[in-house]
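Heads up, one of the protein chains got dropped from this complex, but the rest are sitting where they should.
So, chain A:
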Amino acid sequence: MTPETRHVSIRDVTFSYGAVRALAGVTLGISAGEVVALLGPNGAGKSTLTHVMLGLLTPGIGRADLFGMRPQDAVARGLVGAMLQDTGLMRHVTVREVVGLVAAQYGRAALTGGILREAGLADLGARRVSRLSGGQRQRVKFALAIAGDPRLLFLDEPTAALDVAARHAFWEDILERAGRGRTIVFATHYMEEAEAYANRIVVLQGGQIVADGPARQIMSRVSDVTLRFTDPEAREEELARLPGVLRVKGDPGDRWELVTSDQDATLDALYGASRRGVRDLEIIRGSLEDVLMALAKETGLP
């Protein structure tokens, strides 16, 4: 991969806050057009990694580059836009003024009207920033991040405080940008958003990357599947002997729950051997959330 297509390059980065190690040997490369979700529990190192990528923190060991240069230089050249948490807005100004100010830094002040429209703020341009609702403030912060139409966009919890319609519009906009070769890196607590919109998921735990790949691939790492069905004639010992079955749970209503590591073998045996009334079968795959929980158990990292 050539340096030009490599938008983010993190090599062996270790970062500590005093005695607390927030990142431990993280290596990560992100290329043009990727939509990458950073997942992981609080304290896993997501914010620290984002700050290192933006040049807000300098790693003690290792190296972070954006577009083959120091993050500060990429920021100075207007290649980067960011929406971070805990970001206040300027006071005593209107939405149009503050978005126009940021657009001007990228030499795009004349395009302020279009930026407001893209962020769903067309009707709020004249409103004082102090009079915005939580969701409106969030949209202003998004407008600031996209004001320069940056080639690399960092978003930390971008859809917090947005309602369903705004969230949908937001992701449409993000996918359109990715389609134009813009690179998006976002951190979120909404697993379904990561699953639906990211084409790559990076899972951090204890300052390390414990999983990195498309959602489907990560979910397949935990292959246990739960089968639920009704069968009045089944007996617990019999079900427990079926191939692949790890656990069996029954209830008085003849509803059974099998956890299997080999769904096909278990289903074959269940239907083949039995003659009888397996009804209302449900196959429940682990959600991304389950996968993260399983990964946490597996790695034993916080």
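As a working rule, contacts are C-beta pairs under 8 Å (C-beta built on N, C-alpha and C of every residue); 3 or more make two chains touch, one makes a residue touch a chain; residues count from 1.
We take it that contacts and distances are computed from a predicted model.
Enquirer: Absent chain per UniProt: "ABC-2 type transporter transmembrane domain-containing protein", "Acyl carrier protein", "STAS domain-containing protein" or "NADH-quinone oxidoreductase subunit N"?
Expert: So, among "ABC-2 type transporter transmembrane domain-containing protein", "Acyl carrier protein", "STAS domain-containing protein" or "NADH-quinone oxidoreductase subunit N", the name matching the hidden chain's UniProt entry is "ABC-2 type transporter transmembrane domain-containing protein".
Enquirer: I'm checking contacts with the chain that's been left out. Which of A:95, A:124, A:144 or A:258 qualifies?
Expert: Hidden-chain contact among the options goes to A:144.
Enquirer: Looking at the whole complex, which of A:97, A:173 or A:212 touches the chain that is not displayed?
Expert: In the full complex, the listed residue that touches the missing chain is A:97.
Enquirer: Per the definition of touch given earlier, which of A:32, A:69, A:84 or A:278 contacts the omitted chain?
Expert: A:84
Enquirer: Kindly state which of the options A:105, A:133, A:220 or A:287 is in contact with the chain not pictured.
Expert: Here the residue in touch with the unshown chain is A:105.
Enquirer: Counting contacts across the full complex, list the positions on chain A that touch the omitted chain.
Expert: 51, 54-58, 72, 75-78, 80-82, 84, 86-93, 97, 100-102, 104-106, 109, 141, 144, 147-148
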